[in-house]
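First the structure, in the form of structure tokens, and then the observations on it.
Complex shown without one protein chain; remaining protein chains in place.
Right, subunit A next:
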């Protein structure tokens, strides 16, 4: 599982924090406002109920009818309903069973015992306050005050507060995203420097004064690069020393053997055969030293220059005594490639040599391009192909094909295809082995960034 990025975590943290804070603030505000509004409204309802109860009580003194009539004289507006209970019967201004049913039994009981009461209820889904005032032992006045408007207002308030909380969370996330970028900016500089170093620019360093809070990181980073570059310098010097130490005696051997070879006809057959062995092994030793040093230089970036690729391919064919008519250029392939001439020449030479040694000779060298950025070189042979179990290891060092010994072609270094893979990698690409339609092997090197 891929772990969540630092910036995403910072953003999430900010968003959650902002949401929590704003949610708490919103709910506290809501509680305070709604409690105070409802309290106020209840007080008003009670005050109005007592005034109205006095009127009805006065009316009731003139008999039940006068009492009921007095209900009509009350100024209640549309939000309030008034009810009179006298001798166990309900009297209202409209016949509404629901209204009387909405008054809880316990409240009625309490009023019958002569005590006034206030209770919040719901009628038809709308919150309301019922205020009950006992008028006499047998009569009581009820006033139901609908809180519809207040309820609407509170709902609106809740909606607004929720919206504000969400907006605050979003703003928090945005702030987190920005802060993340701001905090990560110095790290982007580090990443860029690391990338420079990876591509071979070993003089890349960080400025310790640029970001005092990251001084430790920059110091360690610079120290690490210093160490790395010293190490690489040591390695390079070692490779140079080894090359010198091995090449010098090889020069003596090579020159001396050429002197003896020139006088070959004066030697008896056994000596001549032995001389041939020495000469061949010196040649192989030279190739080995050459290839090993080439591998040791693998860290060096490709020195790209414009190269006429078809020209180079034909030239390489001729240098290996291969007919250059095997070079085929696919349509639409750019003529000039931006590549390291020396490396590509060696890559082609090694593929041709490989085809010669194991595949009965190359039969095609194809040049083409896959996309604007990617080009390929392919060498086909007519040999037995490469078995599936050999394919994984064929580009490894010191791996020789199965047919090598049977053909007596022991003069390879075992490094040729490893170098092919390495040169392809130096050009941002890779080497592959495919089946050629109709049998034989097809070696393919894909290179990136070849077209200017």
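We take it that contacts are C-beta pairs under 8 Å (C-beta built on N, C-alpha and C of every residue); 3 or more make two chains touch, one makes a residue touch a chain; residues count from 1.
Here, contacts and distances are computed from a predicted model.
Its record in UniProt calls the unshown chain "DNA-binding response regulator", which is the match among "Acyl-CoA dehydrogenase", "DNA-binding response regulator", "MoxR-like ATPase" or "NADH-quinone oxidoreductase subunit N".
Across A:154, A:175 or A:250, the residue that sits in touch with the chain not pictured is A:250.
Looking at A:271, A:305, A:325 or A:393, the residue that reaches the missing chain in the full complex is A:305. Contacts to the hidden chain, counted on subunit A, fall at residues 240, 243-244, 247-256, 258-259, 262, 286, 293, 305-306, 308, 311-312, 315-316, 318-319, 336, 341-342, 345, 452.
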